[in-house]
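The following block contains the structure, expressed as structure tokens.
Left out: one protein chain. Kept in place: all the others.
Coming up: chain A.
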Amino acid sequence: MSPLPFWRSRSVRRIAVQTAFIAILVAGLGLAIVTAHINLAAQNMTSGFAFLTKSTAWEMNFALLPVSRDDPYWWFMLMGVLNTLFMGVIGLSGATAIGLVVGLMRSGRNPAARLLGTIYIEVFRNLPLIVQLYFWYAVATSLPGPRQALQAHGFLASSRGIYTPGLGVSYGAAVQMLTALAVGGLAAVWFVTAQRFRKVERPARRAGLWAILGVTLATCILAAVLGHEPGTLWITTPELAGLSIKGGVRIQPEILSLALAIMLYGGAYVGEIVRGGFKAVGRGQIEAARALGLTNWQVFARVRMPLAFRAMLPILINQYVWLIKATTLGIAVGFSDFFMVIATSITHSGQTLELIGILMAGFLCINFTLAAVLNRLNRAIALKGNLVGVAT
């Protein structure tokens, strides 16, 4: 038997196929870059990231920190990322709260509550998020104008947004308080999940958690006191002043409708995950807990809830990543999230490729960080020998 010719050898073929695969990918990318350069040259523009330091000359309708049209692109993008995170935090916590309630109703024994939960889930889960978003936006903008605003208990509702009573502190102090809360929350998560605190005794860990909470609250109160103008009221309520509304905190229709849509839609999905988590708890464990003489509440709080939480966390992680991505819908109603800032920057600056690259990098960072933190939490709380496989 003569030896096989080299092109029929298995290892040569393997190398050839893989080289061809890479070559096709590289060729595609190269074609894109060359075409982009030709198109850029035709428009007399240069590629590169120099535009990031130029001022934008357009306005952002909502930002947590001061933004003006003279600020550079990078600052706008940072504000966009902050807005995305801000909406993400509101949406995720709202969806989790709603989901917990609905999921508990659905896994309880009361048929009336189960029915209500089922109706909620079927209605909100089976309608596209963007349809719900447009609906809530239409509702929010069809409220009466500021002069005929609806009033109740210090709240005002008008087509310009909902006004709630607010703390009488300066804007800077409010930002400092929010920052303190965010840092405190992150520190608490780190403290609970970090490997190095695993071995610490339970009372000491509890004391540590209380300490973090205390420091956070103290910082908030300090910021509030420093930012409060003496002689003014601590609580400001919104009031009609001529054609506009003064005082209180304004929640713009864009933020209101986006937050509401994400909370209600996400709540339906989280509710199903919560129900699945409770279903995964073995009957034997509940019966064993009952047989030990635990009260109903103890069975729930000490046995069912902790086990269900461990069962649902891996699926919740995916849902949270999905909900963070859903904040990009803000562009449909004009909420300046990261995606909308990038889209507007593309129309204004024309630096398409660079901006798309930044967009992708930004979302990869946000989602990978979120998934990594939650996976860490998942590993930290998993029962020994019972780890559900989650890729980091």
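Here is the rule we go by: contacts are C-beta pairs under 8 Å (C-beta built on N, C-alpha and C of every residue); 3 or more make two chains touch, one makes a residue touch a chain; residues count from 1.
Here, contacts and distances are computed from a predicted model.
According to its UniProt record, the chain left out of view corresponds to "Amino acid ABC transporter permease" among "Heme exporter protein C", "Amino acid ABC transporter permease", "Gluconate 2-dehydrogenase subunit 3 family protein" or "Iron complex transport system ATP-binding protein". Contact with the chain not shown here comes from a single listed residue; of A:Val67, A:Leu85, A:Ile98 or A:Leu129, that residue is A:Leu129.
The chain omitted from view is touched by exactly one of A:Thr56, A:Ser158, A:Thr216 or A:Thr328, namely A:Thr328. Of A:Ala112, A:Ala152 or A:Ala291, it is A:Ala112 that touches the chain left out of the display. Checked against the full complex, the one of A:Val12, A:Ala32, A:Ala50 or A:Ala97 touching the unshown chain is A:Ala32.
Seen from chain A, the chain kept out of the figure touches residues 14, 17-18, 21-22, 25, 31-33, 35-36, 39, 105, 108-113, 115-116, 119, 122-123, 126-131, 134-135, 138-139, 142, 321, 325-326, 328-329, 331-332, 339, 342-343, 346, 352-353, 356, 359-360, 363-364, 367-368.
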